[in-house]
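Note that one protein chain of the assembly has been removed; the remaining protein chains are unaltered in position.
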Amino acid sequence: MQTEQVVPIRTPESSFDDEVVTVIGPDGKVRPEADPKLPVEQVLDLYKAMVRTRIIDTQLERLQRQGRIGFHIGSLGEEACIIGSAAAMRPQDWIFPCYREFGALLWRGFPLQSYVDNMFGNAEDVVMGRQMPDHYSGKKYNFGSVSSPIGTQMTQAVGFGWAAKKKGTDTVVSVYFGEGATSSNDFHTGMNFAGVMDAPVIFLCRNNRWAISVPSEKQTASKTFADKGVAYGVPAVRVDGNDFLATYAVVRECVEKSAKGEGPFLVEMLTYRVGGHSTSDDPRAYRASDEVDSWRQTDPLVRGRKHLDTLDAWSDAEDEAFRKDTEAELKACIAAAEEKPKPALSTMFEGVYDETPWHLKEQQEQCENGPRAKEHH
Amino acid sequence: MQTEQVVPIRTPESSFDDEVVTVIGPDGKVRPEADPKLPVEQVLDLYKAMVRTRIIDTQLERLQRQGRIGFHIGSLGEEACIIGSAAAMRPQDWIFPCYREFGALLWRGFPLQSYVDNMFGNAEDVVMGRQMPDHYSGKKYNFGSVSSPIGTQMTQAVGFGWAAKKKGTDTVVSVYFGEGATSSNDFHTGMNFAGVMDAPVIFLCRNNRWAISVPSEKQTASKTFADKGVAYGVPAVRVDGNDFLATYAVVRECVEKSAKGEGPFLVEMLTYRVGGHSTSDDPRAYRASDEVDSWRQTDPLVRGRKHLDTLDAWSDAEDEAFRKDTEAELKACIAAAEEKPKPALSTMFEGVYDETPWHLKEQQEQCENGPRAKEHH
Amino acid sequence: MPQMNLVQAVNSALRTEMRNDEDVIVLGEDVGKVGGVFRVTQGLFDEFGDDRVIDTPLAEGGIIGTAIGMALYGLRPVPEIQFSDFIFPAFDQIVSEAAKFRYRSGGEYTVPMVIRTPVGGGIRGGHYHSQSPESLFIHTAGLKVVCPSNPYDAKGLLLSAIRDDDPVLFFEPKRVYRAVKMDVPEDEYTIPIGKAKVVREGEDVTVVGWGAMLFEALASADEVAEEGVSAEVIDLRTLWPVDIDTIVESVKKTGRLVIVHEAPKACGFGAELLSLVTEKAFVHLEAPPVRVTGWDTPFPYTLEMEYLPLQHRITPALLETAKYIP
Partner (left out) sequence: MPQMNLVQAVNSALRTEMRNDEDVIVLGEDVGKVGGVFRVTQGLFDEFGDDRVIDTPLAEGGIIGTAIGMALYGLRPVPEIQFSDFIFPAFDQIVSEAAKFRYRSGGEYTVPMVIRTPVGGGIRGGHYHSQSPESLFIHTAGLKVVCPSNPYDAKGLLLSAIRDDDPVLFFEPKRVYRAVKMDVPEDEYTIPIGKAKVVREGEDVTVVGWGAMLFEALASADEVAEEGVSAEVIDLRTLWPVDIDTIVESVKKTGRLVIVHEAPKACGFGAELLSLVTEKAFVHLEAPPVRVTGWDTPFPYTLEMEYLPLQHRITPALLETAKYIP
């Protein structure tokens, strides 16, 4: 038996590994080819949204350390890809979140007070304190519902987008997930169904290099995450996720194409999770501080600020004032949220079904007529 | 807002769509470049195994129509890719089956009588009549266990192959599945884990164009099934699955590479399901007969026979005699299997766990001391 | 009135509601051109087209996940899982997502979706074409679970299920699919979710069953009648939320209870029924309630008739329970 003959087994080649869309250069100047050429006020709005996100993250982390809220999962270092992609969606479009995109939620107009109420799980929390902090729902803002199980939002976004298209709208749906989530069942079925059903869905992969303690190299042997589009016939693109204009431009182009029926798309947004996975995590146990330091150099806010300088659109004093105002606004929201009562006992039993069935009524009665629990200990 | 700029969104290109390894030409002659150059006796063995598989399929389908067995799932038209790939595995290698590869099981030396006993689910069935026909298990033959849920064998094969490698062996594992199964969760996780774990596993995709009534074009929007390797960094190749020498050559090369630590591989074997999905299915309800007819032209047995003619290795008389002998052998096995009793009642309760726990002993007692059921009605 | 079997009745319900409401979408493996492996969706593809009757790729998680997305948008998807044994790849989407969406979103999002799937044994299906996983879904808050035993109920319950604003698991007893024919109106009618039916009145012992086992329970009731035992037979129809009043009322009368189901005994729905009745009617119980169920083994092939809780096992349970002297 001999097998010296040549059989064309292909070690797959990447179509993507050296092409990453960038707009803002290190000097803050734009590469005109890919520049979305947004009006200055809009650039400023995007920048301010990133700053606001950063401020909120910083404060909530502090609150958690003080034991005033139970949990927070933030977006330190990932603000550009979140705000840039959210801003690229048109008002009629929908956003299906992962758990790290409160910046997108607020961009959509969700009131800061409501968001903070969610962090406290109080009586005015839109989800009635039923879920952990950062597990909000924003239907009025064309924004989905956060759940913890990784990936599930992807197939849902596909069904939603397909439905919108069948109803004759030009609605596009974007769906966020981390690079770790590409290993999930729902990435596979979501991408595959999207490809087969021609769904107007933009898969937004935040490749922040880490899935809790697992680095992206251990997540998959594919050359890039964008390459995964090939398996589903879904066009893909890689973008500098720390560049809000590049992210905006790329996602906007996908939106316009999807709206014309040319979707779905997969966008790999290259960024970095500068903080811990969440307030429950201490990343010093598994990654080198110089890696983090080198990523701090690429801070999307610093880059954004440099760009504003090239536009002469924003002064240090304005920046200072904006930060102060935002902090004050947030402080007021926190103070208000902290004052609000817990959700009523009845909210635990209602809303499991449209109409509460007998067994839950019975249990509610038992609970309400029984003794109260001690507080958390 | 303008977005006329060019963003390099890639519509994925296929690395595979016009390259399919073939060895035996329409005239039966081999293309020497890819020819595995097997000794004539071995070529003959492969051919005979294909013929035997065909004969068994034909007979079992008849038995099922007569109501003598409950079910059969055959490989009509797919014999070349099943036998060619099975033969390419070395004795120390393992095969994890889907449900259509009894030909591979028999190639491995599993006794025909045992296989037929499995078809009857009788007392001598290796799985004790606990599963449907064609759900056998062949551990002594380095052969896995058939279950119905699509795809599950793939991740299992990866764990098994990884374990074998860690134990210092050069064992390679091949795992069969249909092109429909590429949509399953386990294809995704199996391929991804194989890529990350460098497992010596050969993923054998029988692309027979149909998943029950769903044609392969509706299964995925990827250009080919081989292209899916890209998503996992797994090298891939497409082969003419109706050409037993081509399949042998390709899989053999993968085996040799995998044994050296260069696996995993994905092999797309292009073939066609000439029969119904199983004896429960009538494909005339969903596909055109001329499609089937045109595939009959590519019958792997006819092609194999033509190749033997070029070798002058096999006469019509020999062919006839071999078919007669096989039919007689099978007939005897069927007669014997039909005579055998059902599995004992106790086999229903034993073997759920290593040691039967109290509740099953109690249930066994209840059952054995209670009245017997009527037969199937 | 036309005679229909259960396959035809379900088909008729789907067709009726698809004509009424263009938001009703059928999707699943092989549901399109070929009309499903049991032919339940036959003809729908031709009438409603491939936009409303969708052959999906082979991925149950994808079927349910996209159906949830459709429901979130406002459609009323009716996904089919080819066999309920193959529902497990979709388990996460069902229990983590569909079941919890309304609650977790503070009522913003709802998932009006009916998961249709054949259930149960007796068709030579072995391990993976015979199981009855209802108790897993009953344990999951937020889901409703329905299992009709006959064509008439099937149509009326399916119409209710599709119009229901919560996710419903709709289990179709495949052994009954073509075994029973009865009058079923062409027109629409509904049977309320959550209401059981006393299908035979009796005095001495209550039998609770559903799906294919209902017929076995009825046959046993006939059989024990010859021995002077009068059995009251209840067809649950809706498993969850269960119609506890009908059961408790009956047990208060008979003092005795036998529960029949195909699923394995341990943590099967029988345990819940037995417990509820014990909690609510303890003083009325004159005999220990009994469960006649599938054994706690995987579902076997050759011996499936010995596995199932058929008449030959129900009858002695009825007799013993009815004659039990406390």
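To keep things simple, chains are lettered A, B and C as they appear, and every chain counts its residues starting from 1.
One rule holds for everything that comes next: a contact is a pair of C-beta atoms (placed from the backbone, for glycine too) under 8 Å apart; a residue touches a chain by one contact, two chains touch by 3 or more.
Worth saying up front: this structure is predicted, and the values here are computed from it rather than measured.
Asks: Missing chain touches which shown chains?
Replies: A, B, C
Asks: With respect to the chain omitted from the figure, which of C:15, C:33, C:76 or C:104 is a touching residue?
Replies: C:104
Asks: Thinking of the whole complex, not just what is shown, which of B:97, B:133 or B:161 touches the missing chain?
Replies: Result: among the candidates, B:161 touches the missing chain.
Asks: For chain B, enumerate the residues touching the unshown chain of the complex.
Replies: 125-128, 130-131, 135, 137-140, 144-145, 147, 149, 152, 154-164, 166-167, 185-186, 188-190, 192-193, 196-197, 351-354, 357-359
Asks: Contacts of chain C with the missing chain: which residues?
Replies: 85, 88-89, 91-92, 95-96, 99-100, 103-104, 127-128, 135-136, 138-142, 240, 263-264, 266-272, 274-275, 278-279, 282-283, 285, 287-291, 296-298, 326
Asks: By the contact criterion defined above, which parts of chain A meet the unshown chain? Give residue numbers in ascending order.
Replies: Answer for chain A: residues 70-71, 121-122, 125, 129-132, 135, 147-150, 180-181, 183-185, 211-214, 218-220, 280-281, 285-286, 342-343, 345, 347-349, 352, 359-360, 363, 367, 370-376 touch the chain left out.
Please note the rule applied: only the chains that are shown with their structure count from here on.
Asks: Based only on mean CA positions, could you tell me how far chain A sits from chain B in angstrom?
Replies: About 43 Å, centre to centre.
Asks: Just the number, please: Cα centre separation of chain B and chain C in whole Å.
Replies: That pair's centroid distance is 35 Å.
Asks: Please set out, as single numbers or ranges, the residues of chain C touching at least two other chains.
Replies: 56-57, 59, 61-62, 89
Asks: Of all residues in chain A, which are in touch with two or more distinct other chains?
Replies: 185, 188-189, 192, 196
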